[in-house]
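Here the complex is missing a single protein chain, while all its other protein chains stay put.
Here is chain A:
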Amino acid sequence: MPQDMPPAGGYHQVQYKRNIPVRGFRPIVYVAGMVGCVAYGLYKQYYAAREQYEIGREKMWARLHILPLLQAEEDRDQVRRYYADKAREQSLLGAEIKVYNSDRFVRPTFAYTPAKVTE
């Protein structure tokens, strides 16, 4: 009995590849597009960041130029309240009481409020 042999000329090729038409561009095109987008974004971001530094500098110096003015106004108000407190202590207690053992100006963190607000 003859043995089972392949047909003459061999078997047909097994089709394992899918036979679908390739859609879209080549992958390298997408990669290039992505690189292009990122490069454009970084280019814009570079200049935007540099402008933002300058805007920040401008804003900071505008504040620095008026800061002594605001500080002086606030200091005067604090000094006015400080002398008012001292005068009030003098009239109510008859003596000046030092709360802190220091000569430094301490902005008061507490205040006695009148029990009855008249005005």
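Basically, a residue touches a chain if its C-beta (ideal position, glycine included) is under 8 Å from a C-beta of that chain, and two chains touch if they have at least 3 such contacts; residues count from 1.
The rule is simple: contacts and distances are computed from a predicted model.
Peer 1: Per UniProt, what's the omitted chain called: "Replication protein", "Elongin-C", "NADH-ubiquinone oxidoreductase" or "Ribosomal protein S14p/S29e"?
Peer 2: The correct option from "Replication protein", "Elongin-C", "NADH-ubiquinone oxidoreductase" or "Ribosomal protein S14p/S29e" is "NADH-ubiquinone oxidoreductase", the UniProt name of the unshown chain.
Peer 1: What residue numbers in chain A mark contact with the hidden partner chain?
Peer 2: So the residues of chain A touching the missing chain come out as 47-48, 50-52, 54-55, 57-59, 61-69, 71-73, 75-76, 78-84, 87, 102-105, 107, 111, 113-114, 117.
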